[in-house]
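With one protein chain removed, the remaining protein chains of the complex are shown where they sit.
Now for chain A:
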Amino acid sequence: MAAPIESPGRVAPPGRGGVGDSPVRPDGTLKVAGAFAFASDLGIDGMLWGATLRSPHPRARIVSLDVGPALAVPGVRAVLTHEDVPGSRHFGIDGLADQPVLAIGEVRHQGEPVALAAADHPETARRALAAIAVEYEVLEPVTDVRAVIADPEGNRVQPLGGITRYQPVRVGDVAAARAEAEVVVSGEFEVGMQDQAFLGPEAGLAIPAEDGGIELLVSTQWLHNDLKQIAPCLGLPEDRVHMTLAGVGGAFGGREDLSMQIHAGMLALHTGRPVKMSYNRYESFFGHVHRHPASMRYEYGATADGRLLYADVEIVLDGGAYTSSTLNVTGNAASLGVGPYEIPNIRIDAYGVYTNNPPCGAMRGFGAVQACFAYEAMMDRLAAACGLTPLEVRRRNAVSQGSRLATGQVIDSPAPLAEMLTRLEEMPLPPAADTSDLRNLPGGVSQTTHGEGVVRGVGYGVGIKNICFSEGFDDYSTARVRLEVIGGAATALVHTAAAEVGQGLVTVQEQIVRTELGVRRVTVAPADTRVGDAGSSSASRQSYMSGGAVKAACEAVRGVLLERAAARFGHRDLSLSDGKVVSRAAGVLASVEDVLGDEAVEETREFRHRPTQRMDPVTGQGDSHSQLALCVHRAVVDVDTELGLVKVVEMAAVQDVGRILNRTALEGQIHGGSAQGLGLALMEEIVVEDGVVRNPSFTDYLIPTILDMPPMRLDILEYPDPAAPYGLRGAGEPPTLSSTPAIVAAVRDATGKALDRVPVRPEHLVA
């Protein structure tokens, strides 16, 4: 057997668009020119427009439903109800298929799909919906999560439940530790329902296929998981549902669950014509799940010098009417419920429950965000009780490599939290605001004072997020790489099903190919289901997982190429360097093009991260996470204490990313994640009253504008994780965790208010 061929990892010199460089996005030119095809831009000859009738009630029985008047509207081609679902009438993202494709006899949340229409013009389709006669018997909605926990049977909103998941965590002896504690602090905290508010509304195109199946061009985060849910509902085998990723206008978790996919497929199969569906913003607020609202009770005990002895925690997450991702969100809240701090005795009770509120599921941070707001508030309370600075109390309790999480899992790669906090402390603070310019004051040019009541505050936040899928999920990604000579130059084609949602995965895939194969010309093929599963663009996992798969496929291609060269030249001390096959003894032997000739090399590889374990259902113990990532923030705010207005003056962040693959894209993730955390801290909430959403528009649901976002200072650390490709650490979510508590802490510092609920509203500051 021949000796293995040597192949150094890095074969693209710096500056050539490989790993570590920041080449421009391959889709950037199309996007700035208005030529990039987002899902809502798709069209085809003979296409119909689909529309969805949704329930106005959070809970009601459907007494009668008459589609006749809608079918009589000129231009209407189909009106469908649950009776027209060709296959299974239920679907669900995490294996529990509890969500009806269209309501069957009852509706369980406002906005639940009830019927579909297809017509020649979108306005005609909407008129058809208005003509559908539905009689509802309105029922009292279940909206109080604590009532559900107290009486799950009496508050059952759907066959599954009650309580979606109860996950305890038990470490040590909390009662004994309570007796020893010299300092005890406690608090009750709430997090409001946040929306992903991606700018590109749900949209897609379904086209009847020649094989009797369906072509679906949709914006999603995970093509193959969509496929698994869609095919049974359409009554089709999976190999006749052909999915292609359409341009995705942001995701942030909100595209993990299905929206229009099955509906458009039904209409297309029924009419035999292509059907486009495109939500408007109002419908989008009902078309996807949101971040779980949380209600949390915390009690911490510590020594007089601020060393934590115990944590006693209850976290209740409102999952709304259907399961969506609540099982895993609850697991995350439990396993990360006390954050990256060493605590010898822990009792956590985490619940996800069903109500008639809007369904909640994945959003950036996924269960870790809610707990982070609470545990960071607790660290500040502990600091105040012990007479320590917020940074010092965190450093005294900070995890490091070798520490155990609440789950008992040992952190076995770098966790430089103490260093990160010190770096934050050493960053310069911004100067006092120049109040001669109103634009520098809270409220900006609408300020009605001259800043007499403005007080500055500084606050800190720390967050820890699991990267990749946890708790035993078989998490993998597939990549196919083809290397061939096109027009005289070696050209690589990368094919995965991984969803580019804006984060820059297409750029990183190209960079990895350049680094591994040393070729300059790299094309990323459109993501579709003609290649194996790539897993979801979520959990900050795609650089790790699909990056790892592309790297593995490149290594396989390189191996084949070098074997060919070895056979031809008789040397085995071969490597690739800058487009050449090089022998250590004999120097450059040939160009890659020369070795390839007319015969392409194509290899497909699956990549897995190390296995994880389910949390024990009684103790919560287990190595449930693959990788963990830390981010810390400092926020500086000016608060007008008379008007209740907040201006975030500056944010600073320190994040360990293991290895920077693309600094520009990475900074964009930290900036953007921090902005979403700012939104949760100060402005973003879907206001739900008795199960009814009060603000489903960008007029009433506010996301940060360029005037709300301050300048940011970033300090990015690279402590490689030996288990991960290139040593990288997933980076997209952690900044969303820590920015919220940092901002609220800064507002507390300025106002002295307790502020135990986000988003903080003006009335909380002037009361």
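Definition applied: a contact is a pair of C-beta atoms (placed from the backbone, for glycine too) under 8 Å apart; a residue touches a chain by one contact, two chains touch by 3 or more; residues count from 1.
To be clear about the criterion, contacts and distances are computed from a predicted model.
> I want to check something: the complex is missing a chain, and I'd like its UniProt protein name from "(2Fe-2S)-binding protein", "Branched-chain amino acid ABC transporter permease", "Sarcosine oxidase subunit delta" or "Dynein regulation protein LC7".
From the listed options "(2Fe-2S)-binding protein", "Branched-chain amino acid ABC transporter permease", "Sarcosine oxidase subunit delta" or "Dynein regulation protein LC7", the omitted chain resolves to "(2Fe-2S)-binding protein".
> Among A:A534, A:C631, A:A665 or A:L728, choose the residue that contacts the chain missing from this document, as touch is defined above.
Per the contact definition at the top, the residue touching the missing chain is A:A665.
> In the complete assembly, which of A:P58, A:P208 or A:G249 touches the absent chain?
Among A:P58, A:P208 or A:G249, only A:G249 touches the chain that is not shown.
> Among A:N225, A:Q370, A:S674 or A:T751, which residue is in touch with the absent chain?
A:S674
> Could you list which residues of chain A touch the chain missing from the display?
22, 24-25, 27-29, 31-38, 40-41, 43, 123, 196-201, 247-252, 278, 280-281, 437, 439, 501-504, 664-665, 667-668, 670-676, 697-699, 703-707, 709, 711-712
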